[in-house]
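Working notes, beginning with the structure itself.
A single protein chain has been omitted from the complex, and every remaining protein chain is retained in its original position.
Right after this comes chain A.
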Amino acid sequence: MSDQPRTLAEKLWDAHLVRAGGDEPDLLYIDLHLVHEVTSPQAFDGLRAAGRPVRRTDLTIATEDHNTPTDNLFSIVDPVSQTQLETLRKNCAEFGVRLHPLGDDEQGVVHVVGPQLGLTQPGMTVVCGDSHTSTHGAFGALAFGIGTSEVEHVLATQTLTQRPPKTMAVTVDGVLPEGVSAKDLILAVIAKAGTGGGIGHVVEYRGEAIRALSMEGRMTVCNMSIEWGAKAGLIAPDETTFAYLEGRPHAPKGEAWDEAVAYWRTLPTDEDAVFDAEIVIDAAELTPFVTWGTNPGQGVPLGAVVPDPSVYTDPVQRGAAERALEYMALTPGTAMRDVDVDVVFVGSCTNGRIEDLRNAAEVLRGRKVADGVTMMVVPGSARVRAQAESEGLHEIFREAGADWRFAGCSMCLGMNPDKLAPGARSASTSNRNFEGRQGPGGRTHLVSPQVAAATAVAGHFAAPADLV
């Protein structure tokens, strides 16, 4: 490759080029393909129809997450959901793909499962028929969501045709103030950049505040890259990354580990490399954040009020804000802290990892969920659930009056029995507040696990510091 200084994204791209240039898009090799029940059935059908095998079953892994119930591990009430899960089981058996079904020790949300097994490593390409595949970028892997036709393409060829994206740096200087989390940081980035701000770009998050984040926090940040349109989100691998990976089931061992770490150290963006765009944020100015609207860019600091649409000079944004306020049944000028919630959901591939549950439990310890509020805590995977129970977190949740569930996507999307009722208002640690996302007519506000837990106790939006 060239001697030009390169960004992390460019190094990852170059290292996976099977074929470059000419009249065709680049052909990229895929190191890990994650599969779940919703976006794969038609892809397997396509293989069958063409008589094609899965080219690399050893680079493919499947789990069940979107349709699975979280109140038990056995009975799926909806026959259509049941069929979709059975179809995945049949396809995995027929094509020889490793599957972690409902009830298995490694089952869980696909983006929680890959990292915890140590399958997601720096320097890799990772894809999945799911837009939040960007999560895996936290390891310094080029990871992005694909559609079902591309799922079939990867199953058949272990490659994807792609055009090189542009690069963008989001530099977060300084130190996050006490009580401000990775979720608040990314919600603030999206509010600043707008939901389309990242379209066509691979974004690298960098700077002191990013370096200081744990792997869980980094995954939260990268997870939401797609919410501002970015193709992928990346964080350069460092000692935090290596420490997280060492000893995981699929991490390299012995000499291979040393060799891998030596390679991973070559990945960070070269000093003089140039990004196509850059956003700079001062961590010291960030506060706990909450969304008020129906896209993840419509957010404000928790201490702010519901904005007046007339503050938007762009007519498209103004119209979107007016519609959002009507859907969300909010009046401009209302303090966010005065908005009451019905449901609190802690979970999802954004905030369903062990550290997220610890953070929520810490706030709930010795406190009670407010009357009239229902709180659900849903671990991102069966392994996270087991870990949380070994630390006694489930006792804290139960004593506070929260519902402790089994792993799955749960109320992140309205596809399984965990749905928000029409008109109900939630504080949710998930990633999308689209109209009807958590159930038809449901009103979603995105928050961090800490704010979610404090809100459950207060009955209205609150930060842990607000609780007496």
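By definition in this document, contacts are C-beta pairs under 8 Å (C-beta built on N, C-alpha and C of every residue); 3 or more make two chains touch, one makes a residue touch a chain; residues count from 1.
The definition used in the following text is that contacts and distances are computed from a predicted model.
Chain not shown in the complex: UniProt lists it as "3-isopropylmalate dehydratase small subunit", one of "PTS sugar transporter subunit IIA", "3-isopropylmalate dehydratase small subunit", "Sodium:proton antiporter" or "Glutamyl-tRNA(Gln) amidotransferase subunit A". Across A:142, A:260 or A:354, the single residue that touches the chain missing here is A:260. Touching the chain that is not shown, out of A:401, A:414 or A:459: A:414 (per the contact rule at the top). In the complete assembly, the contact with the undisplayed chain comes from A:81, out of A:68, A:81, A:107 or A:269. Note on the undisplayed chain: of the listed residues A:7, A:39, A:135 or A:291, the one touching it is A:39. Although one chain is hidden here, its contacts on chain A can still be listed: residues 18-19, 23-25, 27, 29, 31-32, 38-39, 41-42, 45-46, 50, 52, 57-61, 66-67, 78, 80-81, 83-84, 87, 98, 117-119, 121, 124, 129-131, 133, 145-150, 152-153, 156-159, 161, 163, 195-196, 199-200, 226, 229, 231, 249-252, 256, 259-260, 263, 295, 316, 319-320, 323, 413-415, 432, 434-437, 440.
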